[in-house]
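With one protein chain removed, the remaining protein chains of the complex are shown where they sit.
Chain naming follows the written order as A and B, and within any one chain the residues start at number 1.
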Amino acid sequence: MSAEAAPLTAAPSAAVAAILGRHRLRAVEALPWLCAGLGFFALPDYLALGSQILIMTLFAMSLDLVLGYAGIVTLGHAAFFGTGAYVAGILALHGWSEPISALAIAGAAAGLLGVATGLIVLRARGLALLMLTLVVAEMLQEAANKLGWLTGGTDGLQGITIAPLLGRFDFDLFGRTAYLYSLAVLLLAWWLVRRIVHSPFGHSLTGLRESAIRMRAIGAPVFRRRLRAYAVSAALAGIAGALLTQTTQFVGLQVLSFELSGTVLVMLVLGGIGRLYGAFIGAPLYMIAQDQLAKQDPVNWLFWIGLLLVLIVFFARGGILGLVDRILMAMGRRCA
Amino acid sequence: MRGIETRRARRNSLAVCGLAMLVLSQPAAAAAVKVGLILTYSGPNASLGEEIDNGVKLYVKEHEKELPPSVTLDIVRRDDTGPSPDVAKRLAQELITREKVQFLAGVVWTPNATAIAPLTKEAKIPFVIMNAAGANITRLSPYVVRTSFTLWQSSYPLGQWAAKQGLKKAYTAVTDYAPGHDGEAAFIKGFTEAGGTILGSLRMPIKDPDFAPFLQRVKDAKPDLLYVFVPGGKQATALMKAFGELGLAAAGIKLVGPQDITTDEELPNMGDAPLGVVTAGSYAVVAKRPQNAAFLAAWRRDYGTKSIPSFMSVDGWDGMAAIFAAIKAENGRIDPDKTMAILKGWKNPDSPRGPIEIDPATGDIIQNIYIRRVEKVGDQLGNFEFDMIPQVKDPWKVLNPQ
Partner (left out) sequence: MVPATDTAMDAALSAAISIAFHGVAYGMVLYLISVGLSVTMGLMGFVNLAHGVFAMAGGYAAVTLMARAGLPFFPALALSVVIVAALGMMIERTLYRRLYDAGELDQVLFTIGLVFMAVAAAKFIWGPQPQPAPVPEYLRGQLVMGGRAFPAYRSFLILSGAVVVAGLWLGLGRTRFGAQIRATVDNRRMAQSIGINTSLLFTCSFALGSGLAALGGALGADILAIDPTYAQEHLVFFLIVVAVGGLGSIIGPLAAALLLGVTASACSYLAPQFGAFFIYAATLAILLWRPHGLFGRKGAGP
């Protein structure tokens, strides 16, 4: 099915109507935002965790774009998150403390890096692709470690101060500003990603994931489409990283680590990949569970996460949203 | 106060979203003093957190009965997972805003402490550092005191001492992060001031599996002595083994360093390689002081005769002693500024490591620095003290006045 061809048909058929209908906002899509808004009022002591959840959600959503939609399996997405984080941190330390413009610059820098590395790594497939994404991230981490004069090395960038948001709202100890700021950025990013995945470009990405050979056969520029998705995703990941810097006023080497690339992958898979909302389920669930369980018993926490991953692979491909789908389908069948 | 509590309760009852149901909010008990303890309990360096925590637990167990009867102590533990300042900072923030702790304590890693310190200034929370050794942390906030040590405190006198022994040519090799840089600078300053020369300095990555090539390079340069700093634990053991295997001692190169490179609890894992290594530090298990004998007796009773405390356990023990002193003096009603007045200038003649006090001017610890040599008595290695520099203030702060 070529999504691009659809708008060309003169009279919209039933199939086209169905596709167009998919773009329309449904009531259920307001749920995450409702929860996030309620969280602000109901749990004023948890806003620091809350903003980190929002940031990881954004990061996981950016991963979904390459992994879930374009089918590029990457083990190094932290490269872009970390780049954004460091750019924002370095800007702030050198006097550019206005947050919103810094966020844009950080996103642009990460996006550019996405284009540059995408030109290289996206030519590979399979193991080589995995390795290249991994090696790019490791290289950046190593470089950040060595460029101590710029990045603070192992000690990280300390003493970052961010100017009040919009010139009015200070980043306070309780994290109120940080939370609302992260929420606003996430909302914008979600709107953008939603537009992308429902656009002809987004559908062609799905086509690429399913079969690059067929897409090539129908004349789609495979490499360029992949590269575009990679760059957009990198920019969003960079914005997430910059948000982390601005809300925590700190950057350390772990923003470029393999562990972070792995963790965000786990979050996304937990929620369900290729569904836009996987990130909104997986990231909060993972981080709340970690917050509540890991501090009691960090060792067993890792064990259960490991077991959960294995179980998902064997029994629940598609993550939690996949399970929900299956349950709804089963219920629908019974009703019908 | 009550108004806020009810308002919060009402808000809580409003929370219908699934996110809210997972999270429990607990009201604080009225007479409890809450101490937030941030340590590393997981990952490759989990043992460091456990050692400090064992010192903390032991102090509380031995001395809890001395607290005023109306006061209960509540220690809230958090795992910062390793040298990750963002996690540490978030945990500190949560301990302050969520748990409403009145003290922050612990912290293994200098970058983590550096990230937390500014928060304590903003929130006015006394912060008792039990390990992190970077010299300038205590300057980041007026609410910081330290019961451990700085690298300058041990390595500057060590450099002077080494040069006085007639050792003229030194090489330094340190882990490439803030405490390593401190140790390197302190040793070089002490050593060159006393007439020594430095042949070369190496900085080793914090994540490095293999020390042999670094040490080989030192061996090929043929210095009289090698100053090393690596974080205690796994890395120190690996380093010591490589030192033994490459035969640096046989080539006439003396190994010196701060106490981190021959921590008492790691010595049994090091084989005979550390024999003769000279270190400067604040605490050794084999030290003959009555307070230490009492500490060790309590330790072995609680953790078994085979368990060996490290200097970090004593840092935790003493940190708790400082917190107890403040709680007792204020009768459990903690006021941040009064607490700091008590902590700064606090003296403890009965520490297992000898007399200590907190410098009222800097918030940093003043303590004896012992020069020790690793020797074998029976079939066990120990850090035996043979020289002492009394009541050392952090030399970095003396050399870099504010």
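What we mean here is this: a contact is a pair of C-beta atoms (placed from the backbone, for glycine too) under 8 Å apart; a residue touches a chain by one contact, two chains touch by 3 or more.
Predicted model only: the values in this text are computed from it and were never measured.
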| item | value |
| --- | --- |
| Contact partner of the left-out chain, one of A:A42, A:L67 or A:A279 | A:L67 |
| Among B:A238, B:A280 or B:I323, the residue in touch with the chain that has been omitted | B:A238 |
| Given B:R203, B:K338 or B:K376, the one touching the chain that is not displayed | B:R203 |
| Absent chain, residues of subunit B that touch it | 42-47, 50, 202-205, 207-210, 212-214, 216-217, 220, 233-234, 237-238, 241, 244-247, 250, 269, 271 |
| Contacts of subunit A with the absent chain, listed as residue ranges | 67, 73, 75, 120, 123-128, 130-132, 134-136, 138-139, 142-143, 145-146, 258-259, 262, 265-266, 269, 273, 299-303, 305-310, 312-314, 317 |
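Following the convention adopted for this analysis, only the chains that are shown with their structure count from here on.
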| item | value |
| --- | --- |
| Inter-centroid spacing, subunit B versus subunit A (mean Cα positions, whole Å) | 38 |
| Of subunit B, residues touching subunit A in the complex | 8, 11-12, 14-20, 22-25, 41-42, 77-79, 81, 83-86, 89-90, 93-94, 96-98, 110-111, 114-115, 118-119, 122-123, 176-178, 205-206 |
| Residues of subunit A touching subunit B in the complex | 34-35, 38-39, 41-49, 52, 145, 148, 153-156, 158-159, 173-175, 244, 248, 250-252, 254-255, 284, 288-289, 291-292, 294-295, 298-299, 302 |
